[in-house]
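Take a look at the structure set out below.
Each chain you see keeps its place in the complex, though not every chain is here.
When the chains are written out, they are named A and B in that same order, and each has its own residue count from 1.
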Amino acid sequence: MNLELALRMTEAAVKQAYREGARISVAIVDDGGNLVSFQRMDGAEISGPVLARGKAYTSVALRRPTSELPALAAADGELAGLAGAGFVCFGGGLPLWSGYGETERVVGGIGVSGGTIAQDVACAEAGASAWSGR
Amino acid sequence: MNLELALRMTEAAVKQAYREGARISVAIVDDGGNLVSFQRMDGAEISGPVLARGKAYTSVALRRPTSELPALAAADGELAGLAGAGFVCFGGGLPLWSGYGETERVVGGIGVSGGTIAQDVACAEAGASAWSGR
């Protein structure tokens, strides 16, 4: 992960937010889960700094899209009770993979918050495609 | 949000609590989620400073009545596992809106805790009407 790429991903996510009519926060973290960049659009909720960062961190920490977590973290799920301690267990966070086969690893994550879950996911995916097309 | 208005809302919430026979805590926060006023009635639980403030913060941070959150934050809800990180996900918190159309925005929140959820909601609504009638 580097700052230039993080900003390009953020730009793509924000562009998608305009298309969706949503006001979002976008967080990008590195492979250590530490924040690289954050932007909160004008008028976006103040929960963004907590939730967008939390989704980005969670997607790196668990190496999964956070949209997979509601089922896993449910009362009868494999990761019951996961929520809390910085893990955000609903859609809008995506891990960013690099390499192939044995060298494949998560090198960062993107988290989006502020719209509906569907909007957040769409914006995170738009951001992540800037990553895939890097 | 200003202190005079916050106190008027608090008074209205406390009056409702007397009608309900409940002993409550009432917290008012501004648009940044920072506390403006807090009152705990004699005999009300010591969880009030945490929960009433948390509900007021949550209602601003997510721009929703916290009474909408149990369904959303349930195991199979859209925001499964939201609780944590200062978010309180049950009834008793209301966002306070100002302006119309494009300039409409959340300028603060009220949170009530100490009674049953139904009582907390009724007291928060009583407080919020002092806001609407300002």
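Here, a residue touches a chain if its C-beta (ideal position, glycine included) is under 8 Å from a C-beta of that chain, and two chains touch if they have at least 3 such contacts.
These figures come from a predicted structure and were not determined experimentally.
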Q. In this structure file, how many copies does the full complex comprise, given 2 in place?
A. 4
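Convention: only the chains that are shown with their structure count from here on.
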Q: Determine how many degrees of rotation, between 0 and 180 and to the nearest 5, align the Cα atoms of subunit A with the equivalent atoms in subunit B.
A: 95
Q) When the C-alpha atoms of subunit A and subunit B are each averaged to a single point, how far apart are the two points in Å? A) 29
Q: Over in the complex, which subunit B residues touch subunit A? Could you list them?
A: 31-33, 60-63, 75-87, 105
**Q.** In the complex with subunit B, residue positions of subunit A that touch it
**A.** 43, 45-47, 50, 54, 69-70, 73-77, 82-90, 116-117
